[in-house]
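As C-alpha cells, the structure follows; a few thoughts come after it.
Of the protein chains in this complex, all but one are displayed in their positions.
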Amino acid sequence: MAIIFQNVTHVYQADGPLAYTGLKDISFQIRDGSYTAIIGRTGSGKSTLVQHINALLKPTAGKITVSDHIITPETKNKHLKPLRKKVGVVFQFPEQQLFADTVIKDISFGPKNFGMAEKDAEQLALTMLKKVNLSSELAQKSPFELSGGQMRRVAIAGVLASQPDILILDEPTAGLDPKGHQELMELFAQLNRQGTTIILISHQMEDVAQYSNQVLVMEKARLIRDDTPQAIFTDKTFLQEHQLLQPESTKFARLLADRGFKFARLPITTADLVNQIVKELGS
Amino acid sequence: MKTLIDLKNVTYTYDEMKVPALSDINLRILAHTWVAVVGVNGSGKSTLARLLNGLLTADSGDIIIDGMALTADSVWDIRKKVGIIFQNPDHQFVGATVEDDVAFGLENLGIPRDQMVELVNWALEQVNMLEFAHKAPQTLSGGQKQRVAIAGVIATRPQIIIMDESTSMLDPQGRQDIMKIMQYLQSELGITILSITHDMTEVIHADQVVVLKEGQIIQSGSVEQIFANPKELAKLGLNPPFTQQVQLELIKQGIDIDSKYLSEQEMVDELWQLYSKM
Amino acid sequence: MGKIIVGRYLPGNSLIHRLDPRAKFIATFIFVAIIFLANNWATYLALGLFVLWAVYLSKVSLTFFIKGVRPMLFLILFTVALQIFFTPGGNPFWQWGILSLSKLSIINGIFILLRFTLIIFISTLLTITTTPLQMSDAIEYLLRPLRKIHFPVDEVALMLSIALQFIPLLSDETTKIMNAQRARGVDFGEGNIIKQIKAIVPILIPLFVSSFNIAYDLSIAMEARGYNGSAGRTKYRQLHWQKPDTLVLTSFGLLTIILLILRSY
C-alpha cells in the first residue's frame, strides 16, 4: 500500500473570500508497511494532509496515489468506498463519534457499511474488542456508560474492524493517562509488525522516535523535511529553527555530552540511551 | 508559612454510588506552594478539586480555606479565594469575547463597571493576552483559551488556583506557555497552585506531591519522598519521571548508581562521576 | 481556528457598521412597516433612494445585496407574475379565462417587485453590518420591557449568547463527526434519500452527547466562577446610544412624513 503525493495543494473555501491554503505543493512517498510520523506545530496542516489519503479532502491541485487508487481534483465522490475501506482513520478524540446503543453495534458499523453481513461484522467486532484489550462482557453495554479510556478503545476498535491496510492515527492518545497511552502505542506497533502501514500524527517526540521509521515535518502548510527520526532529532539547529522539541532521551544525552560523555551517536530513545550509557560505563 | 488549605476527615460519596469517591481525607497545604495531585483515572482527583471550591459539599469532615470554614454561607466567599481551571478549553469559555469572559467572574461579584475594566486589563496583561481582548473564542488556539481562563480566574484575585488537568488537551507549546504563566503567578503574585496532572515532568517541580488511590491519600510529601519507592508507584499505575526511568533501567543493567530519587542534575553528576572514574 | 463564520456579517467600519445595533433593529422594523405607505411612483422612488443611500453609507459593494436577492429570485418573479395575471380591474388589454393583463396590474407587479427588493436590501443591510454578538445584545435589550410581565429576560439572554457562542463549535464538530463516519463508509449527500436520512443518526447522536458534556462542564465552570443567577450581577459589555443613532431614527420619522405627503399625489 504505497502512498505517493505529487505536488499536492489544498485550498480551503477556494472560491470564497476566506480562502485559506492548508497544503502547499506537497510531494513525498510512503512505503508499504512503514511507520511514518507527521510532526509540526499546531495549525501546520497535519490533519489536512492525512485527510487526503482517503479522499475526505480532495486536492485543489496535484495527485495522490494510494496503491491502485488515484485521487485528483476531478475525483468524484462515487466509488470511494473501496479506498475508504483500505484506509482507516482514528481521528483526534475518536470517542466523540460513538453513537450506537451497544458497543458491539458501534464497532460493527464500519464493516457493515463496507458491505459485510451483520453476523460476520459482529463476530469481527468481538475479535476487535479483544484486540484493544477490552473484555467481551462490554459488548452489550452502552458505550456511553464506559470510562473515557474505554470509550477511546471502543472507537479505535471500530476503525480497526474494517481491517484497513493503512491506518492513520491523529494524536490517538491525547488526554489519556500514561498507562492507556503506552498500551495503545504498543497495539499500533503490533499492527505495524503484522503489515499495516501506519501514519501517526503526534506531538510526543518520544513516540515518534521510538516507533516511526520516517518523519514528515510540516510547517505553515509546507512539508519542510522528510527524513529518518535519527537524522531529524539529532539535528539541533533544525529543531531550534523550527521550534520543535527533542525527545527526552536526546535532551538528557546532550546534558551528559556537555559534561564530556562520549556517545557513538546521539540516542533518540530511552532504550538506546540506556544501552549506550551501559556500554560506556561497562567497558 | 501559614496553612492555606486544611482538610480534616473529609468524606464524599456521589448520590448513586456505593463507595465514597473520597474517604477520610486529611490534607494540609501551605500558602504560596505548588502542590501536584496525582492518581489514576477515577481516583478522586476532580472530586477533591470540586470540594475545595464548594461545588460539592462534603458528607462529613471540615474544609478550612485561609482560616475560613467552608459552609453553605461562606461558599461564595470561598469561591473568591479558590479558582479552578478545567480540562477542556472549549467548555469553560463563558463570554462572547476574551474580555467578556474575563469579566464574567467580576460581573458575578457585582463589581462596578469602571473597576471591572481595570481588573480585566490587568488580568489579561498577566497572561499576555491583552492584544486579544476583543477576539472571539473560536479565533483562539487551545492554549490561548486556557490563558483567558486563567485571566478570568485571577481577575477576582484568588489565593489558590486549582488546575484540573488544564494542560492535558494542549500541544507542547501551549503546555509550556501555561506552565510558565502559572509559575509566574506563584512567584510574583504569591498564588498557591494545586495542579492535578498525569505529567511527571511537571510533578518533579512541585513542592508537595499528593497521591490518591481509590479515594484515599496514600502518600503526600516532597518529590524525593514520593519517588523514593518507584515500584510502589508503578503498582498505582504511575510512571516514574523520565530520569528515574533511566536510572531504574541502568540499575537493572547492573550499573552501580545510587537508587534514591535523583533530580536531572544529580543524575548527570552521578553518571559523570562514574564515567570519569573509569 | 476561525474557519467558520456564522451568518453573513462583513467586517467594516462604516457609519452603518458603527451604529448601535438597537437603532438598526428598530430602523429595520420601522422600514418594513412604513413600506406599506408606498402606493405610487413617487413614494417608491423616495424609499428606493433612501435604501440606496443607506447602502452607499455602509460602504458594502452592491453585489452583496444582489447576491441576497438571487436565491429569492424565482419566488419574487413568481409572486409578481401571479399578481400581474390574477389582479382583475383596470382595462385589461388581454384576457384569457381568469387571467388578465392590464396597465394597472403591470404597474402593481412592478411595485411588488420593488417592495420585495427593498425589504431584502434592508434585511441584508442589517445582517451584513451587524455582528451576531451585537444582534444578540440588541435582542436582549429590546426584550427587557418583558421583565414587567415576569418573562425571564436574563435567562433567555444567556441562552441566546450560549447558542451564538457554540454555533461555530458545534458546526466544526459536525464536520468532524461527518468526516469520521465517512471514513467508516457512510455516504452523505449521495444515494437515495432514505439512506441519507438514516445517515443523520450517527451524526446527531454524537452532537447531542457533545452538548450534554458541554452543558455539564460549562455549568460547573460557571458556578465555580461565582455565577448564582442573574440577580445582583453587573454588566461589563454595554451598548452606547449616540447621536447618529438618534439621527437615524429621526431620518426614519422624516421619511415617514415624506411618504405621507407623496402618497396623496
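The chains carry the letters A, B and C, assigned in the order they are written, with residues numbered from 1 in each.
Please note the rule applied: contacts are C-beta pairs under 8 Å (C-beta built on N, C-alpha and C of every residue); 3 or more make two chains touch, one makes a residue touch a chain.
Basically, contacts and distances are computed from a predicted model.
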Absent chain [UniProt protein name; select from "ECF transporter S component", "Na(+)/H(+) antiporter subunit B", "Hydrogenase" or "Polar amino acid transport system permease protein"]: "ECF transporter S component"
Chains still shown that are in contact with the chain withheld from the display: A, C
Touching the absent chain when the full complex is considered, from A:Tyr35, A:Phe99 or A:Tyr211: A:Phe99
Full-complex contact with the absent chain, from C:Ile106, C:Val209 or C:Leu249: C:Val209
For subunit C, the residues touching the chain missing from this view: 6-9, 28, 32, 35-36, 68, 71, 74-75, 78-79, 82-83, 86-87, 108, 111-112, 115-116, 119-120, 122-124, 126-128, 132, 135, 155-156, 158-164, 166-167, 169-171, 174-175, 189, 193, 196-198, 200-201, 203-205, 207-209, 211-212, 214-216, 218-220, 222-223, 227-229
Missing-partner contacts on subunit A, residue numbers: 99-101, 142, 144-145
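Going forward, only the chains that are shown with their structure count from here on.
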Pairwise touch network: line, ring, star, complete, or other: complete
Centre-of-Cα separation between subunit C and subunit A, whole angstrom: 44
Where subunit A and subunit B are represented by their mean Cα positions, the distance between them in whole Å: 30
Where subunit B touches two or more other chains, by residue: 141
Multi-chain contact sites of subunit A, meaning residues that touch two or more partners: 43
Subunit B residues within the subunit C interface of the complex: 50, 53, 55, 76, 79-80, 83-84, 86, 88, 90-94, 96-97, 99-100, 103-113, 116-117, 120, 136-141, 152-153, 156
Interface residues, subunit C side, partner subunit A - complex: 1, 3, 5, 173, 176-177, 179-187, 189-190, 201-203, 205-206, 209-210
Residues on subunit A engaged by subunit B in the complex (per definition of touch): 41-43, 147-149, 174-175, 177-180, 203, 243, 245, 248-249, 252, 255-256, 259-261, 270, 273-274, 277-278, 280-283
